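For this depiction, one protein chain was excluded, whereas all remaining protein chains were kept in their positions.
Now for chain A:
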Amino acid sequence: MLYFVNFNMPVNKSGIEHAQLKRMALFKAHKVPAKIVTRDYDPQLHDNLKYTDLTDDDILNEFDYFQDATHVEPTEVTPNDIKIPKNIGDQVVKKWVADQNYYEYYHNKAIFMRVAVFPNTQQVAAVHYFDTLQNLYQVDYYDRRGFISKEQYYTPDNQVNMEQLLRPDGSVAIQQFYRFDRSMKRATSQFRVVGYKGKDYEFNTISELLRFCLDELARQDPQVSIFVSDRSLVDDWSIMHMQEKAYKVLHLHNSQTNDANDPMHSGLNYNYELGLNNLDKWNAIITATKKQADNVAARFKPQIPIFVIPVGVVPDAVLTEKRVPMNQRTAGKVIAVARISNEKRLDDLVRAVGQARESVPNITLDIYGYENSENDYAEPKKVRKVIKELGLSDVVKLKGYTNNLLPVYQSAQVFGLTSRMEGFNLSLLEAISHGVVGETYDVNYGPNSIVKDGINGHIVALGNWHQMANNFVKLFKNPDLLQKLSDGAYQSAEEYSSDNIWATWINLISDANQKIANNR
């Protein structure tokens, strides 16, 4: 069994989650057992699967695992199902607080309970309990499937003190404590697994807990267990420190160095620093491009194989879909699909569009992606400021995150990418697979492999948005060139066909079987 380890599978997904989803589709198509393993607690995880093609069989959350809640039939729990203490039940006043999405319950004018519901439903999300002096002391969080999955207990100063993760039958599966550490900061101080196969276990950190969970999965797996670290900062320690025999794979989803364009000398990307400095604890590395594999091999000289497995898979249905010619798309439409964060440098793209507009008045730019909240949304604010300064409010639109990009790809003409670095960039691959022409900085890794200069788009020097603007003008003034590059885009996507990608995975699985199964 292959296990692809990550932190979660949220509604708003980053490239790593999208890569996992594509990979899962590939494995399911080839009927090779695989699961996405998530580390973090999320009461809406299984409900959020409706935004993917995953089923409960395809995903395993570590808390669900210990809570015996990997497969639970959803049931409806409404506020009326929440028990009101019988001895005060006759004198209870219930109020709906619409802007907070909860009901408040009062006895003798004192609040004793608050029931929050999931948005636009009457399904209970949480129940807040207050003591007789109206201190909040406990919050019960409900899993979207209709059972209490977490009891959260509070301190008198309204901080979380202790949490109990419950099984659907109400028994305690995990306890999590928050205490002062040695620097007197309140932090998670302990996880206790309770009654797991009849035993209790103590862990200092969530990484130790995840390590235990992964070991248990490996121990019970009749096949060779292959663990792929898809989000190193979350899972690499746990995988590296597993005690059960397993094939461990470090997946580089992004550049391994801070300056992706100086791979031999730049400092290491903190996401991969621990993993790369412990290559003896891994069995293999995955990179998305050959260029990255070559750079890693040159600098680290690993004694383990590096598999080049593009994170994107272009489904057969896409490869054979009816092509949309450029003259049937929105003329002058440039798109970007990226979260609005510093490393994406979307202000450069806005500037390029602004400059091109002087020659191409109908050029427009739509940016799809969620806004990074770091530093109080500094980057989205910066992008908006540039849009305003250049008078592009009617030209450049921040469209937010969307799960439905197909119509976007089928109506756009050019995909712009101005990142400082990339690990692959799935969106770019999706775009070219739908015939969108790629305009990208010469950035490691992915964009300068996916885009082939003069075949399916152009590669411009890093930071040279003036050149990118000139390219926009050249493309939009020359419909034949635009169509030629679009045809090239459709064609180049075949490199990422399901069969081609699967063949690379087969290589990795064969290596695992050879090295682990034979040593068992």
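The rule is short, and it goes like this: a contact is a pair of C-beta atoms (placed from the backbone, for glycine too) under 8 Å apart; a residue touches a chain by one contact, two chains touch by 3 or more; residues count from 1.
The rule we apply is simple: contacts and distances are computed from a predicted model.
Between the listed names "Poly(Glycerol-phosphate) alpha-glucosyltransferase", "CheY-like chemotaxis protein", "Iron(III) transport system ATP-binding protein" or "Pirin family protein", the UniProt record for the complex's undisplayed chain reads "Poly(Glycerol-phosphate) alpha-glucosyltransferase".
The residue from A:T132, A:Q303 or A:N404 that touches the chain not shown here is A:T132.
In the complete complex, the hidden chain is touched by one of A:K31, A:K50 or A:K86, namely A:K86.
Contact with the chain that does not appear here is found for just one residue of A:N161, A:N372 or A:S411, A:N161. Counting the whole complex, the residues of chain A in touch with the unshown chain are 83-88, 112, 129, 131-133, 135, 137-138, 153, 155-156, 159, 161-162, 170-171, 175, 177-182, 186, 189-190, 192, 194-195, 198-202, 204.
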